[in-house]
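Every protein chain of the complex appears in place save one, which is left out.
Per-chain numbering from 1; labels A and B assigned in written order.
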Amino acid sequence: MNRTKRFGLIACAVAVTFAAGAYAGGQGESKASGQKAKITLWSQFADPKSMDSGAIAFFKALENTRTRFPDVEIEHVGTGGEAYKQKIPVAGAANELPDMFFWWGGGTAEPFIKGNRVLALNDLASDGTLKRLVPGTTDNFVFGDKLYGLPIYISTAQLYVNKELFLNAGLKVPATWDELTTAIVALKAKGIIPIALGAKDRWPAMFWNAILDIRMGGVSAMNAALKKTGPFNTPEFVAAAKKFDELIKLGAFGDNYMGTSYDDSVNLFLTGKAAMIYMGAWVNGQIEADNSPVKGKVVPINVPAVPGGKGSSNDWHGGCGETFFMNANLKNKEQVWPVYKYFVETMAKEAFLAGSGSSAWLSESSDVAKMNILALQIGLLSAKATGFSYWWDQILTGNDTESMFGSLMQFIAGKSSPEQYAQELQTKISDRK
Amino acid sequence: MTSVFCDRKAIAVFVLPALILFLVVGFLPIAQSAYFSLLEWDGIGTAKFVGLSNYVDVFITDFFGIKFDHSIVNSVVLAILCVFLQLPAALALALVLASGIKGERAYRTIFFIPVVISSASIGVMFLKIYNPDFGVLNELLESAGLGVWKNDWFANERTALMSALLPVVWQYIGYHMLLMYAAIKGIPGELFEAATMDGASPIRTAFSITLPLIRPILRVCVTFAVIGSLKFFDLLFVMTGGSPSPATDVPSTLMYNTIFTRRLYGHGSTMAVFLVAECMVFYLVLQRTLKTREERGEERR
Partner (left out) sequence: MSVLKDRTGQYRYVAAVLQFLLAAFAAVQMFPLVWLVLSSFKNNLEITGANVIGFPRQWRWDNYRYVLDATRLGSNLLNSLLYSIATVVLSGILASMVSYAVTRMKWKGSGFVLALFMTGLMIPVHATLLPVFIMMKEARLLNTPLALVIPYTVNALPSTIFIMAGFFASLPREMEESGVIDGCNIYAVFWHIILPLLKPAIVTTAVFTFLGAWNELMFANTLVNKENLMTVTVAINSLRGIHFTEYGAIFAGLALATFPPVLVYALFSDQVQKSMIAGAIKG
C-alpha cells in the first residue's frame, strides 16, 4: 500500500473517531427523552462481583431501589480505590458533581460543605426519617446545625484473636491488659508475630494510637481533640503514646511493621503467622472465607482497658462515617428524596446482613442464621458500647490528617518522644482552627 | 532557493495549529497554576489571596512538615543515577543490538518490555521483592547464607532511597535504548563498511563514528533522563502507595499529595511552579553544555 493511501486511511480513521466522539458527546449532553426521571449516582463501588461487604450491600441496595422505583432511572458510575478520592473533588471544584455521590463525613466533607456543593437535608428529613435512626449516628454528618447526609452502617474496630495459636502457646484469650502483654511476650518467644501491623500504609498505626488514646483519655476527650474543642497534648494522650511505645519495644508488632503494608498484615494474620490484628469489621469476610486458613479459629474481643486509663473497654473506636450526599443544585430534590432515603436504608440493612457492621437505622430483627459469625459476635459486644469515636483520618481534614500521619510515622519509627509527638499534634492540628 | 525555506504562509500552516493547541491546553493550565500558587484554596470553596506566603512556607518555614526541599535532593539523586547508570546501559545495549547480532529482533522486543508494562504492575512486583517478611530479596539472601544482610528495605532509612530508585532506573533502560537504536540505524551503512575495511575494531568504530553521529539523540536522551527524573511520578507513587515518607519522596509525589490529599492547592501549585522553573534551568544548562560541533559552528558564523 503506498504512502498516500495509507495516510488517507489513517486520516479517515481519525475522522471517524472524532465523529463518533462528537456523537457520543451529543448523546451524553441531551437528557434522556421519555418519562423516566434520571438520577446520576457515583460511588467507589465499581466491581459488582467484589466480596467486600460494603460493595455487596451497595449493589443489592441499588438493585432493590431500582425495583422499588421503576419510574426512575439510576445511572451509576463506580470508580475503584483511591482514584475515587481524586475524581469527586475535581468534579466538585468545577461544579460537575452528580445528583448523589458516596463520600465520607467529618473533616473530609468540609470542602464540599463550605463550597456549597451538597444539599442540607434538614427540611427533607423532618418527615420522620430522623426518628428511624440510631441516636448518635448522624454526628459526623452535621455541620453547624445542618444535616447533610444519612448514615449507613456503624463500623467498628476490634481485636481479632487467633484462638488456635493462643491455645498452642498455652495462653487464654486476654481479658485484661496484663494478660495481653503476657500473651505478647509468650507468642514472641515462640516466633509468632503477636500483633500484625501494616504501618507502611500509616492508618493501621493510627488505629492503634486512636484506641490507646480512647482507653487512656476516654471517648469524649478523644472527640473533643478531633473536633478541635479540646487539646491533643493532654497527659492522658501522652500516656497513651507511651503505652504505644511500650508495645513497640515489647516487640508486639514484630520487627518489620514499618515495611509491612495493610494487605501484608491481613495476610500475616490469615496465614497464621500473626496471632492478633486490630482491624475494622471489613475483614470479617476474608477471615471466614472458605479458603481462609483461619476460618473458625478467630474470636473478636474488645481491646482491654488499660490500667490507669480513664476510658473503659466499652468505649468503641468506630462509628458512622460513610454516607451519600445529594447535590446542592438538585432541581427536583423532592422527587429524589424518597429514592435516596430508601436506598440508604436498604444499603444499611444489606450491610448488616453482609457482616459489614450494624445498621444505623432502627429495624426489626432480621434473619441472622446466615450471617457472618464474627459480625454477630461483634454486634453483641458493641451493643454495650458507651461511646464512639471515629477514624481520625476521616474526622480530620485532609491537611490535618497528613500532618498527623507525618508526626505519627516519625514517632513509631522512634524519632520523637511521646511528649514531642503529642505536642506536634497540638501545634499542627489543635492550634490551627 | 532560500525563499522556499522562508515561505511565511507555509511556516504558519506548519506551526500554528500545534502552537495554538499547545498554548491553550498545555500552557494556560500552568499559567493558572502559577496564579493558584498565590492563593490559599482547598480546591472547591472560595480562595484567599496570600501573595508569596506559600513560597515562603514550602521552602523555608514548612509548617506542615512536608519536607519539599528534601524531596528535591532525592530527585537529583535519581537524575544522577539515570545519567550514569541507566544511559550507559541503554547505550551499550543499543550499540550491541544495532550491530547485527543474532536475535536482534527478539532482544529488541524483550528489552523494551518493562517500559510497556504499566507502572502499576512493576510497582507491585517490586514491593513483593522488597517485602521484609516474605520478599524475594530477603528469601534469596537467606538461602544464600547471607541472612544477616536481610533488611526492611523500604522502611529502613539507609536503604529506602536506593531501593526505591533502582526500579525506576531499570524500568526505562529500554526506552532510551530504543531511541539510541533508531538513531544508530540511521547512520548510512557505507560509513561502517569503510571503517571495518580500514581495520577498525568494533569499539573504535563505536567511539569514533557511531557516538559522534548520534550525538543529537544522545542529547535528547540525557535531557529526558534528567528532566524526567526531576519530575518522576508513576512508579514511585505505586511503590509508596501514595503515603509520603521523607526518605523516598520526590517532588511530584509530594505535589500530588499536597494537592489531592491535603487539599492545599496553593502550596501544591507552588511546587508545580518550582518544578517547571527547575526543569527549565536544567534544560538550558544541558542545551548549553551538550551543543554539537555543528551548532557551535553555526553560531560562530
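The rule is simple: a contact is a pair of C-beta atoms (placed from the backbone, for glycine too) under 8 Å apart; a residue touches a chain by one contact, two chains touch by 3 or more.
Computed from a prediction, not measured in an experiment: that's the story for all the values here.
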In the full complex, displayed partners of the excluded chain: A, B
Among A:Pro111, A:Pro194, A:Gly218 or A:Gly280, residue touching the chain not depicted: A:Gly280
Listed residues B:Phe27, B:Phe49 or B:Phe84, member touching the removed chain: B:Phe27
Where the unshown chain meets subunit A, residue by residue: 3, 10-11, 13-14, 17-18, 20-22, 24-25, 28-29, 42, 44, 46-52, 54-55, 77-83, 86-87, 90-91, 93-94, 96, 263-264, 266-268, 270-271, 280, 282-283, 285-286, 291, 293
Residues from subunit B at the interface with the omitted partner, ascending: 1-2, 4-8, 10-11, 13-15, 17-19, 21-30, 32-33, 43, 93, 96, 99-103, 105-122, 124-125, 128, 131, 133-136, 174-175, 178-179, 181-183, 185-186, 188-189, 192-193, 196, 202, 205, 213-214, 216-217, 219-220, 223-224, 227, 231, 233, 251-252, 255-256, 259-260, 265, 268-269, 271-272, 275-276, 278-280, 283, 292, 294-295
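Note that in this section only the chains that are shown with their structure count from here on.
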Between subunit B and subunit A, distance of the C-alpha-averaged centres to the nearest whole Å: 36
Contact footprint of subunit A on subunit B as seen in their complex: 42-46, 63-66, 127, 130-133, 152-156, 241-245, 257, 260-264
Subunit A residues within the subunit B interface of the complex: 82, 85-86, 89-90, 92-93, 110-112, 114-117, 200-202, 255-256, 258-261, 264, 268, 273, 397-399, 401-403, 405-407, 409, 424, 428
